[in-house]
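Note that this complex is displayed minus one protein chain, with the remaining chains in position.
Our next item is subunit A:
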Amino acid sequence: MSEAPAKKGKKKFELDPRLASYKGVWVFVEHERGQVHPVSWELMGEGRKLADMLGVELAGVVMGAPGDETRQFCDEAFRHGADLCYLMQDDILKDYRNEPFTKGLTDMVNAYEPEILLLGATTQGRDLAGSVATTLKTGLTADCTGLTIDPDNRSLAATRPTFGGSLLCTIVTLNYRPQMATVRPRVMAMPERDGSRTGRIVEHALGMIEQSIITKVLEFIPDANQDKPQLAFADIIVAGGKGMKRPENFQLIWDLAKVLGAEVGASRPVVQAGWVDLERQVGQSGKTVRPKLYIAAGISGAIQHRVGMSDSDCIIAINNDPNAPIFDFATYGIVGNAMTILPALTESFRQALATARKAG
């Protein structure tokens, strides 16, 4: 540890010289059933900024079964901002399993020494990040909402909500490498895709045999897509809270959503009361959403809900309490009874749609 004089009460930080060789920003490219999870590209956009701030390269990490499909994920990574990709292809990596993915990613980190490693805060990303950080004995910050570089010491400053979103804290990993963080889907903006971008591929072998891996995937049962709400990617969301008073009144939310072709969202109390599925919960312990339009009826706007939806472009809030916190950050506020306002909104939107149809 350095004993440099304190500057403005802030201790001067010097990185352990053994860690100075760690360079570059990595984004783990998550995929399942031939689809890259959009959070990986959102992270690529964010990773690009961090790499530029540090003056280093941005790399994607692609692990999967051998073949064109896996290789194409590298091309997509370049189009979303990566300079190069570390590619690991092995039949063992066909389905996600903790053991081989942990070994593969750990080996690549040890071989190529990135200073920052980012993953999506998905079921796969959190599973993998937690075990890789432990194997590497380094710091991992979960569910970040903001990433930047601390100019004082070139370290990653990761901001995340804590205590259910009531507070934010900024976390640094000083004398350990890589600095790892997970980020929730839809928290970072999707970068522009540039179809002409290319990059180079570095291949690395897994070096495992199937027989040595204890956990086996017997089956993958995909969700029935029609029934599963796609809240995180919806452009219009109509959401209801406990202010809807009775589960029967929630039908008014569904009615408006149907007219708009929108997804239905809800606050935590509504989900806990069993009015709608857990899949529809918006907020700290539910989904993060970024729709163009968010209509919130009978939702007070507690911080736990706010952190999940305040990035919506336009928020219409209906609440009979003029002091409800949602009016502090909504775009338009209507003080009134949601049970009479919602049907009126449904009717107005129906007319607007009819007009648009006529206009062709």
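Following the convention adopted for this analysis, a residue touches a chain if its C-beta (ideal position, glycine included) is under 8 Å from a C-beta of that chain, and two chains touch if they have at least 3 such contacts; residues count from 1.
Note that in this section contacts and distances are computed from a predicted model.
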item	value
Undepicted complex member, UniProt protein name, chosen from "Alanine racemase", "Putative FMN-dependent luciferase-like monooxygenase", "Protein kinase" or "Protein FixA"	"Protein FixA"
Of A:Glu14, A:Glu99 or A:Glu113, the residue in touch with the unshown chain	A:Glu99
Of A:Thr70, A:Gln89, A:Thr122 or A:Ser300, the residue in touch with the unshown chain	A:Thr122
Hidden partner chain, residues of subunit A it touches	30, 32-33, 35, 37, 95-99, 102, 122-124, 126-127, 129-131, 133-135, 137-143, 150, 157, 161-176, 214-223, 235-236, 260-261, 268, 278, 284-285, 292-293, 303-304, 306-307, 310, 313-317, 326-336, 340-341, 343-345, 347-349, 352-354, 356-357, 359
